[in-house]
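A single protein chain has been omitted; all remaining protein chains appear in their positions.
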Amino acid sequence: MIAIESLCKSYDGTPVLDGVDLILPQGGVTAVIGPNGAGKSTLLSVMGRMIRADAGRVTLDGRDLATAPGSEVARRLAVLRQDNQPSARLTVQDLVTFGRYPHSHGRTTAQDRVHVARAIAYLGLGDLADRFLDELSGGQRQRAFIAMVLAQDTDVILLDEPLNNLDMRHAVGIMALLRDAARDLGKTILVVLHDINMAAAYCDRIVVMQDGRLIHHGPPEEIMTDALLSRVYATPVTVHRVAGRLVALY
Amino acid sequence: MTALGALSLVAAALFMTLEARGNWSFVLPFRATKLAGLVLVAVAVAVATVVFQTITRNRILTPGIMGFGALYVLIQTVLVFGLGSARVAGIDPRALFAAEVALMLVFAGLLFRALFGGSTRSLHLLLLVGIVCGTLFASIAGLLQRLIDPGEFLILQDRLFASFNGIDDTLLGTAAIVVAAVCAVLWRWLPVLDVLALGREHAIALGVAQDRMVALALGLVTILVAVSTALVGPIAFLGLLVANLAYMLLPTARHAVLLPGAALIAVICLVGGQTLLERVLSYDTVLAVVIEFAGGLVFLLLVIKGATR
Partner (left out) sequence: MSTPVTLWTAMAVLVLSCISLCIGAGTFDLQALWTDGWHASEVEVLLVSRLPRTLALILAGAGLAITGLILQILVRNRFVEPSTVGTTESASLGVLLVVLLAPGMPVVGRMLVAATFALAGTGLFLLILRTVPLRSVLMVPLVGIVLSGVIGAVTTFLAFRFDLLQSIGAWTMGDFSVVLRGRYELLWIVLAAVAMAYAMADRLTVAGMGHDFATNLGLNHRSVMTLGLVIVAIVSAAVVVTVGTIPFLGLVVPNVVSLALGDNMRRSLPVVVLGGAALVLVCDIMGRIVIHPYEIPIGTTMGVLGSALFLWLLLRGRSRVA
């Protein structure tokens, strides 16, 4: 279980996170949605220890993430930010193998290789395994990074807009993969999404953020309403039920 | 890799034997000392540069270009200036070296924090500031050297300010121990370096104490630069040259290959270059100039190819 307690963060006096409280029970996919500048990525960065919060804390099963040893946390929580541009020339295989670093600290074991191979296969990267990252398209690279996070084999996975650069097929593939991982393996997944229809279709819960605050939290049926979405995005939105799914039109 | 090893051995053998006229028992130890100095410098510069480029995640930044060598010379000059040359001449060179390295660690830490700690991390600004800092350090050192009594300064210059021509052999033993110790530590850190190369956020996500490791690695880089500067004086572009050759010849991101590879290439460049220039073409002392020339060209090529984005 992840507990976020009154998290605050400001840049030059401008609050970006303004007292965020949230409890994520174990298992399930939670989407974070909200307009630009709502603080979604900052929330993820603080949870992933990339940024220190000004106040408040994030705990994983009662342990404060900011003070727990880094490698211990890395075996339980994986995080992938947006805009992944490695400066080193790595192959896909190399990159995904780094996902095992928290477990083996660079001395790859047979078990590590199994995890790596599985992650590469999951994301359909088998043919690209020996290609260098800078020779791949944006979508292929994004899938390689997601494979690395999967190979890390953690209970908790945080993803910041993982569908960037992905075509329809791969976007749907990733979302289905996340849903299956949560259902079958009991993983807790938090994912920042821009596409609210994706969130509605594949996530168990949706968290809505606006101006650094968490303003709504609930199952898709509660969130996907004309009034709520129109207000949050300051744009007329209507929600329809199409083929049994909730779809927002804007 | 094997080829690089063999080539560096050939370079060393040629350096030891080529055109050695006269008394072998005199020539061999004399050349061996010089060879040891060159090898130490090569290893120190290559390792320092690769590690520095890994922690700054950039391939045109090197400690030499960032003025670390000039900083060492400045600290040395300030010590001579502050304590008086007579007293400095009386100090054990190893103790003096230790004091200089300690001071340099403090300054390098401050400089690095000032440059990398700020909100803007424009690479070009960093580089330019580094180069100008180097000029500033060198100019202040030059100014202070003028202020020391000219006669006394000449005596000191021989003892304290080294060059490829006059490798300071009083420090060879100490330097060898220091370089070996630093390399041993780095050897244990190889996997961590691989992770640091992925960038700050990935390193943290994979459980590496990024800030602490970068600070420690920078400390080691500073020590290596101090060793090489103490032996032969500041060299700006050697590291850039050998690190980029290593990336080119060894297409991998694994430091277990890159570090020894770069070190071997540096040995080949320095020892081979010195052999060629000194024995074959009989130009002494210009090795530093040739390195400056080749390294500068490499830099311009990297810039033109857009490697700095």
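The chains carry the letters A and B, assigned in the order they are written, with residues numbered from 1 in each.
The definition used in the following text is that contacts are C-beta pairs under 8 Å (C-beta built on N, C-alpha and C of every residue); 3 or more make two chains touch, one makes a residue touch a chain.
Owing to the predicted nature of the structure, the values given are computational and were not obtained by experimental measurement.
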Task: Partner chains on view for the chain not depicted - done: B
Task: Omitted-chain contact residue, chosen from B:140, B:190 or B:276 - done: B:140
Open item on the list: Going by the contact rule already stated, which one of B:104, B:127, B:179 or B:230 would touch the omitted chain in the full complex?
Closed with: B:127
Open item on the list: If the hidden chain were put back, which residues of chain B would touch it?
Closed with: 118, 120, 122, 124-125, 127-129, 131-133, 135-136, 138-140, 142-143, 146-147, 150, 236-237, 283, 285-286, 289-290, 292-293, 296-297, 299-300, 303-304, 306, 308-309
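Just so it is clear, only the chains that are shown with their structure count from here on.
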Task: Rounded Å distance, chain A centre to chain B centre (Cα mean) - done: 42
TODO: Flag every residue of chain B that touches chain A in the complex, lowest number first.
DONE: 54, 57-59, 190-192, 194-195, 197-202, 204-209, 247, 251, 253-254
Open item on the list: Under the definition above, what is the set of chain A residues touching chain B in their complex?
Closed with: 48-50, 69-75, 78-81, 84-90, 94-95, 98-99, 101-102, 105-107, 152
